[in-house]
Each structure stands twice: as C-alpha cells, then as structure tokens.
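Heads up, one of the protein chains got dropped from this complex, but the rest are sitting where they should.
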Amino acid sequence: MRQPRDFGFDEQCVQLKQAARHFFQKKLPTQALHTLVADDPDPFRAPVARWDRALWQEIVQLGWHAVAIPEPAGGAGMPLVAGAALMEEAGRVALPSPLLTTLQSSCVLKACNSPAAHALLEAVVRGSTVTLAVLDKNGTHQSRNVTASKTDNGYVLDGFAYFVQDAAKSDVLIVRAGGLYAVPVTTPGVKIVPDHIVDLTRDQAHIEFDKVDAALLAEEGDAILRLSEPARLTLLAADMVGAAEWQLQTTVDYAKSRVQFDHPIGFFQAVKHPLVDLMVLIDQARALVYAAACAIDHQTDHADSVQAEKYARMAKASASDMASFASKKSTQLHGGIGFTWECFVHLYAKRQKHSQVMMGDATYQRRLLADIVMGIPGGK
Amino acid sequence: MRQPRDFGFDEQCVQLKQAARHFFQKKLPTQALHTLVADDPDPFRAPVARWDRALWQEIVQLGWHAVAIPEPAGGAGMPLVAGAALMEEAGRVALPSPLLTTLQSSCVLKACNSPAAHALLEAVVRGSTVTLAVLDKNGTHQSRNVTASKTDNGYVLDGFAYFVQDAAKSDVLIVRAGGLYAVPVTTPGVKIVPDHIVDLTRDQAHIEFDKVDAALLAEEGDAILRLSEPARLTLLAADMVGAAEWQLQTTVDYAKSRVQFDHPIGFFQAVKHPLVDLMVLIDQARALVYAAACAIDHQTDHADSVQAEKYARMAKASASDMASFASKKSTQLHGGIGFTWECFVHLYAKRQKHSQVMMGDATYQRRLLADIVMGIPGGK
Amino acid sequence: MAQETDEQQIFRRHCREWLENSIPPPPTVRLPQQAIGIMTLDQLGYLQRWQKSAYGAGLVGCDYPVECGGGGRKDCQRIANEEMLKVKLPYFPNVIGLGMAAPTIFYHASDALKRKLLPRLFSGEEIWCQGFSEPGAGSDLASVQTFARRTGDTWIINGHKVWTSLAHFASWMILLGRTDKSEKYNGLTFFVVPIKAALGKGVTVRPLIKASGETGFNEVIFEELEIDDAYRLDAVGKGWQVAMTTLSHERGAGQMVMPSSGSQTDSDYSSIAGVKEVIELSQHTFRPDGGVSAHDPVIRDQLMRLLIRDEGMMQSMRVHQVAALREHPTRIPLQGKLVVTELIQEVAELALEIEGASSTLYVADNNAPAGGRWAQAYINSFANTIAAGTSEVQRNILGERVLDMPKSK
Partner (left out) sequence: MAQETDEQQIFRRHCREWLENSIPPPPTVRLPQQAIGIMTLDQLGYLQRWQKSAYGAGLVGCDYPVECGGGGRKDCQRIANEEMLKVKLPYFPNVIGLGMAAPTIFYHASDALKRKLLPRLFSGEEIWCQGFSEPGAGSDLASVQTFARRTGDTWIINGHKVWTSLAHFASWMILLGRTDKSEKYNGLTFFVVPIKAALGKGVTVRPLIKASGETGFNEVIFEELEIDDAYRLDAVGKGWQVAMTTLSHERGAGQMVMPSSGSQTDSDYSSIAGVKEVIELSQHTFRPDGGVSAHDPVIRDQLMRLLIRDEGMMQSMRVHQVAALREHPTRIPLQGKLVVTELIQEVAELALEIEGASSTLYVADNNAPAGGRWAQAYINSFANTIAAGTSEVQRNILGERVLDMPKSK
C-alpha cells in the first residue's frame, strides 16, 4: 500500500506528540526523576520498583496508555505512529512506568484477534497494565519454559518466565506456553521474583508459575509474537530515540557552560564533533522509527509486512547503535562529574543499555535484516 | 620455545634496518617515486611495470634480497625478523620491486625442503627474482586452475593462474598445480598477460600455461603454502606498516605547515586526533609484525607454530585496518590537494588498498584467528 | 499538515502530464555519475537538451519571478522535483548555476543583471562555474587572495582559482575576490565573470588531474582581466555576505529549492549511495577461501550497517519535509552533504573488500568487477568529502549553527 509521505502524522497525532512533550517535561523534570529512582545508590538495595503511580494515573486519564487500541475496544484508535511519538516523549524523560509494556502488549493482543484478547484490551482501556512473560532463562523464545495443560475450567500453567519487564507495575501477564495466556498477577501460584537490575528506571522479574489458572488468548503463541514483533520493536526504539535526544541536549548544554582552557568545552572539536555525529545518529534512528510505524500502519499485503519488518529491524538496530554512542559520549564528555551518582547522565545510560539488549541487539537485528534483504545463505 | 624479549633484534638485524632506511630514503625520495611510476595518469595507459632495475641490482649486490635465505644456500641466513624489518623500510618508500615476492617465495622454497627448491634458492641468491602463481580467478586456492602431467622428462603444466604479483619483474614462477612447480618465465608456452591495476607501485598479471615444462619443487603444494603462510603474511604486513608510517609522517608534516583560520591545521583536534589514532594503529601493527616474525623464527613444536600463525593473522588483520585508516586520513587531511594526481598520497593509498586484499583482508584473518582461538563452531 | 495549494495541485498535474511524454531518449554516450564529471561536449549537449526542454515546460526555475525568466510560482520547484524523481530522467548539467549562482544572483544582483543572466542559466544554454577556492584558501574560504583593483567603472582581476568544476564548459563564473587586503572578511567583493568570452584574454582554464587519473576539475588563472563594475554583486566589501547565500544553498539550507532531476526510484530500496549495487556485487564475488561474499556473516553485517544508514538518511530527509516534525529549520538539511559523502566513501570501500583480489583491477581491465567502478568511486569519493566544505568543516557548521556550540576557529 502506498504510504503517506508524512508518515501519517496528522493533526491529532502531532497534537498528541506536543502535549506529551509538554506534560512529561513538566511532570518529571530530571531532578525529580533522580529523586524518584536514585535515592539509594547501594547496588544491594532492595529491588523495589520506583515509579510515580499518581503520574501514571494521570496518563491513564489522558487515555495515552490506550492510544493504539482500536476504538471498538474503547481505545483512541490512533495509528502506531502516534504510539511511537508518545513513547519517544516518554523516553525523553526516561519515564518509569508500564507504558512501553502496555503499548507493546496491546499490539500482541490486537494480533490475537480472539474474544479473550478483546476483553483484555478493554480492561487495558479501563486502566489495567499488562506485560509479556515470554522469555526463557537465556532471554530467548527457544525453550518451552512454561507449559499449559487443559483442565475442565480452562488452562493451568507451570514453569518459569524470565526477563519480564516492569512486572511490578503490571496487573496482568501475557504468558507464552505454546499458546498465549492471560494471567492476572494476583492469581494464586504466581510468584514474582524481582531481579536486581542496572537500569534504575525500570523493574524486571522472573516469575514462577505453579498450577496457575490462565485464560487462552491465542493458540499460536510464537506466530502472534512474530506478527507483533515489528510494532514492539518500533515502540522500544522510539523510547530510545527520545532518551538519546535528552542525552544529546544535556551534553550540548554542558559543553556550552563548562569552561576549561578559557573556552566552553564545546569549542573543542573533540567535544563538538562527536555531538554532531550523535545528532545524525538520532535523526536517522528517529526517521526509521517513523518509517517503521508508518509501514506497519499501512500494511495490507505480505510485501507490505515484509517491508514493515525491515524498517522495524532497521529502527531497532539503528537505535541500539545510537544509544551505545549516546551513552558513551554523554558520560565521557561530562568529564569528572559524568561518572558520579549525583550526575543525571547515568540514569539514561543505564536505561539505554537495558533497551539495547531488549528484543535483540543491533547485531541480531542486522542478521535478520540481511536474511530478508539478501536471503538466507544455503537458501532455506 | 621461549622467545627473546627483543624479538631477536640483534646487532646485525638493527644495522640492517638502519642501513635499509638510509639507503631507501636516499635512493628513492618520494618525488623520484612519483616521476618513476606516475608519469602517465591515464587509467588506460599500457600496463607496463614501472620500476628502477638499477636500484634493484644495488639491492641484490647488498644481498638484501637473500636476507632470509639460509647460509647453506648462500643467503645471509638472518631471521625472518630481519626480513620484516627490511620490508618495513621498503614499504616506507613504496618501493616498486620484486623484493616482497622474492622474500615470500624464499619462505615457500625453504618449506619445500627439496633439492629442486634448494637449487632455486641458490639461483635467488645469485639474483633470480621469483613470484607465486598460486591463485585462481576468484583469488582463492579453491580450484585446480593449473594441472600438472608427468612426462618422461619431468612435468608439463596447463591452465591459468591469476593475481600473480610483480610478474613482470620476475624471472621464475612458483606454480601451484597440486604440487608446486618452478617455471622460468621464458619457458615456451608461458603467456603473461599484465593486468591494469590501481596500484602504481606494483605490477600484476594473469598467466596462461600451455604445455609448459616445469620442475617439481614439492608434492604437497597446499600444505607448503599453508606452512609458509604466516611468514608471507608477516612480510606483507611489514610493508604495510612502513607505508603507513610514511602516510602518518607526511600528513603530520602537512598539518604543521598548512595554515587555515590563522592556525596550522594540526592545531584542530579534528586533524590532530585522527593522526594520533593512526599512530597507535601503526605501533600496534608493527609490534604484531615483530611478534609474528619472532614467533616464526623460534618455533620448534606444534604449539609454537599455532602461536606463530595467530600472531601473523593478527599482524595482517591489524595492518589492513591500519592501512585503511591511514589511506583515508592521509587523503582527507590533505584537503583539496589530497585528491590530485600531483600529490603523493595517492601512491601510498593505492599500494595500501592493494596490500589490504592480498592474502585475505582483515575480516578474513579474524575469522581464521577466531577458529584457532575459540575453536570452529560445530567443532570440526 | 499544510495541504497543497490549488496552484501546487494544478502544477503537479501539469508536471505529470508533461513528463509522461517528454522523457528523453537514452544517451548514446556513457554519462558520468554526476554533472560535475561531464567530460565531453557530447555528454554536455545531451544534458543541455534535456535541461532546455524541462525549462521550456516550466519545470526549472518555477519559483523565480517571470521577469527573470522564472515561472513566477510559489513553492512549486519542490513539486516539480518530486515529480521528476518519480521517473527515470537524466540530471541537469548546469548544477552550479541552478544550485548556487541562481539564488546568489537573485538575492544580490541588480534587476538588469538578473534579467540578463538568469534565463540562459535556467535553460542550461550558459553553464556556470564557481570561483571560490584557491591554493591557500580551502576550508578557510575568507582568506582568498584573488585581487580585484578598481579603475573607474572597471575592475582588474589577478589571481588563481582551483577545483573549479565545469570551468572548461562555463560561460560564467561566480567569483569571490579581494578588494581590500587590510580586512579579512570585509575586504571581499563578489562578481560574476564572463570567463568563456575572456579565454586567452586574461583567463586561462587548465584541467587538474584527479588521483583517479581523470580530469574533471580545473584551475582558472586571471591575469589583468578587466570586467565591468556592472558585474559586481552587492556592495564593495560585502562579498562574504553574498558568498554566505551561495554556501547556504550549496549546503541545501538556502531559501530557494534547487531544480533537480535524475534520481532513480525503486519500489523497494532506492539507495542513494549504491548499497544495493554492492549487495548485488556480493552475490557473485568471493572471499579468500572461495565462499560467496554474500554468504559471509560479517560482510552481511557490514552491508546491513550501510543499508541502514542509507535508508536512515533518506527517511530523515522525509522527516524534514513534514513541517510539524521540523524542530529546527536546518538540522537535517545541513547534515546531507556530510552524511551522504561519507556514506558513499564507506560503501565504495566495502565494495573493494567484497571484490577481494579482483579489487586490484582498474577501469581499463576487462576482468575488473563492475568495470572497475568501485575502485574509481573510492578514489573519487574524497573529492566529495573534501570539496564544498570538508567533512571536518561540515561538523563545525552543524555543531555551531544547529547545536549552537562556540566556533572552533
């Protein structure tokens, strides 16, 4: 299908992006974020989720958590490009929230196309937060780490899921166990064990399922996950782009104010040029995020969805390399202050590192991209 | 075997290096090189080898062409580290000569360990130049591009060899045809077709063998080539290191004299820092060349030769990346003058590009290095 | 999203309709990759015929006033360019004229001069070249020494310009000269110079040979050349300000959109930098162990890195077209020159790695893969990362004008 040159950024979508920028900047200035998530520097502190529930309630009231949910299920029915624009602004303030997981889960639920999934989408619209419990201990989809057994009333799950994002902020889990299943976190037999993670702006857990009642969302779990992968990658990359823009602007500001050798350090090309290179990386990653979202919004046939997957993998690969460079340079160019706890740059560097490996790093995305663009060697 | 900390740079070896530096700098200043090889810029000029035969005769009289040939065959019997030091100095003046091919061929002949090979080594000592005709049309050792048939008097060769280095400067070819065979270039049936190449300081040819009489040097051609590969890689990498040092020093000199914005351009970090990075790359590649040569000189068992191969692949990989960066930066930082024919930098950039792909680029060397260090995946 | 105006919509239809029947026949001579590589009168003639035809149909100079030979339209060149990108067309030969001389003349010349010069510039009948760089004035353009001394209503010019593309075909040159040696920036004055008419009479054009062995650039020497004061643009001493107009247009950050045709669209990836061709190349070239290059996972990774940058660059230009997403007016356009020239260089270098041993073969060799194109492209790529503001200068400009950091010089 022919895609709009403007990525589908219609007036509503532009307004959402501007409103989100304004709202997040006002509600969560970086100092407030630091106070919220970095009160205790001890690496051995309790792995408690640090986030602002009241702020999340405001987001829910604005309906942004349901921005990409179709109108029949009660959502705003906006295109994915709106979701990506929203995530970009959330990433810009390194927002600790279940926004990313809930938007990503919505994409999975939409792909399920079942009454149970529709019902869960409706619950999301009403404010339920959802996350995916789909990875095994190696961070892959390879092993049958959770198994489902059919019972008279429905299904029962047993096993373990790992690397569950923002689990402590979530009400419902979407569990991969052959098919996909919905499990409220309060269901008996669900044991959520929080991980001690590097990223201060997220929480993560591994989860034990011990004879847990579950509702079937879709039979073909892996197919649904594959189908929704481009959209999930795109949302994640959007978060990274926003965070990188913060890293750029904050470092540029520092370079303009910090004086050494009688010049603001931005005078020196060893400071100036890497920041220019970072700007270029950001603009390319952002553009690929919009291109991917737009391609996903306008896919009508197989060729379209191949194209969408290409853009999404490009976006995540590009965003991961961008994030690596942004974290390195924002820390390095802050000099002595850059490696202290009190400086804000580490909050973003840690979030970016986390995002870089989520759903596969740049090298992995490029491998799959090559398989699409160049074919698989040996010709499977 | 325990290796000397000084790589085996004894007094004789140090003297050779210093004498070679002095001799080459005096005999072939860059202006003279440019006059010698770059008189005609037309890409469609005849592919004639441009070199100074009189200078080569002086080198032969100094015995440098036979530096690494054992004393029993009449050579200087010096270690490979001496040959590498010599090649480094030759590379520094981008010497057009059969020195590299002859030194490399000597390593092959030494590995043959046959009377015919010994005889050819003696001929080399007397001044015969030798090159390898061992590659197929794809630049690999994969196909049987030349075949040997036994006759009453010896052997007859038929087929084609490609990418023969400095063929027009060579008296004798070592041909891979299952075994290795010696063929004087004047033998009836040898047809040398010069290639039009980018590098102005070398010549290259593909060669047709039509019922050509040949003398057997060794039965196991591929084994001999593999055995001598570390030494050949090391000599090639040494040439590249010397050339890169010229690229560095010439660009540094330019950066100190060229004034823009009221400063010599070396004042600007965008000029200064890449030159520093180049210096680091050169020093590492040079060190790995010496380490490889030393390891080859002192190998006594299988573990030693594995170690020698590792260092040699490291040296070539390191030198190739160094050469790429050196060529890029020496051209770029010369600005407008850098992409003109009259400027000397392109002579070196073209030689380096040629050297980079000879015997396999950096990526290829790293792949084989990984197979040694990490084992082959699948565990063959 | 601003909707298209009626004028734009009607004009777009006009462009489409005209283009349907006006695509020129393929050339009988091989064309260089870019206009500045034009070597022969045959090549030039073919391209001039195309430019004249497009100008005749109103697709060149759309946004300039009618009295200067333009179309008198508002924001329509962009439309014409978009339509010309959709079909396979040659490029316009008068690139320096269209991209740099025309806006400079438009903003700084007298009305009489505009009327005299612009029509034949748009039609391509008069080719233009740019006399800015000198042996001692490269990145530091304001240090030009070519001197114009005044005698009544004429100026006598002496000096030496280098890297002047197209000078051997050019009727006119835009020239940045010095009229006062005591002031660096305020001692400059800007002229248009009828160089073809003065060949052998105060103007000498000599080809410079590139590292690739080809010609393509020239040096232009002025010896006591007299020109009329009417050929001065703006006031004496204002040359630097005029040159800034030229340069901002050269960098794609000026007000006037440059007429352009000739990119090839592709339903899948339309790669600016040739990544797609290198992917193709990798399918039938070999690694040193005999494996197909396209099957080497590390080569694939490197190809994908470049493909992603290529696509990222094109998509970021698409972002810039969306007014609501344009947070800074020149942030993306000013990146273009830097990004595309460095990408082209890296693509060519990877192509050479992919070709392996056969990358040693040059354009005259029958066995050279792709006719030796990639070796040539690699060598010539430095002309692009150096000319018109080196990559180093481009990074300064971006850091200073977009990120607002202090000047590095």
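As written, the chains take the letters A, B and C, and residue 1 is the first residue of each chain.
Going forward, a contact is a pair of C-beta atoms (placed from the backbone, for glycine too) under 8 Å apart; a residue touches a chain by one contact, two chains touch by 3 or more.
Because the structure is a prediction, the values reported are computed rather than measured.
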Note to self: Using the document's definition of touch, tell me which of B:Gly221, B:Gly266 or B:Gly338 contacts the absent chain.
What the structure shows: B:Gly266
Item checked: Residue of A:Leu135, A:Ala214, A:Ala326 or A:Val373 touching the missing chain in the full complex -> A:Leu135
Check: Which of B:Val156, B:Met314 or B:Cys343 sits in contact with the chain that's absent?
Finding: B:Met314
Checklist line | From A:Trp51, A:Phe268 or A:Tyr290, residue that would touch the chain that is not displayed | finding: A:Phe268
Notebook entry, point to check: List the subunit B residues touching the unshown chain?
Noted result: 5-7, 9-11, 14, 252, 255-256, 263-264, 266-269, 271-273, 275-277, 279-280, 283-288, 290-291, 307, 311, 314, 317-318, 363, 366-367, 369-370, 373-374, 377-378
Note to self: What does the interface between subunit A and the hidden chain look like in terms of residue numbers?
What the structure shows: 41-45, 47, 135, 137-143, 162-163, 195-199, 204, 206, 260-263, 265, 268, 270-271, 324, 328, 331-332, 335-336, 338-343, 345-346, 349-350, 353-354, 356-361, 363-364, 366-367
Next item on the list: For subunit C, enumerate the residues touching the unshown chain of the complex.
Entry: 296-298, 301
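Please note the rule applied: only the chains that are shown with their structure count from here on.
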Check: If you average all the Cα positions, which chain's own average lands nearest?
Finding: C
Note to self: For subunit B versus subunit C, what separation do you get between their C-alpha means, in angstrom?
What the structure shows: 40
Next item on the list: State, to the nearest whole Å, the distance from the C-alpha centre of subunit A to the C-alpha centre of subunit B.
Entry: 51
Notebook entry, point to check: Which positions in subunit B touch two or more other chains at once?
Noted result: 268, 270
Notebook entry, point to check: So which stretches of subunit C touch two or more other chains?
Noted result: 392, 395-396, 408
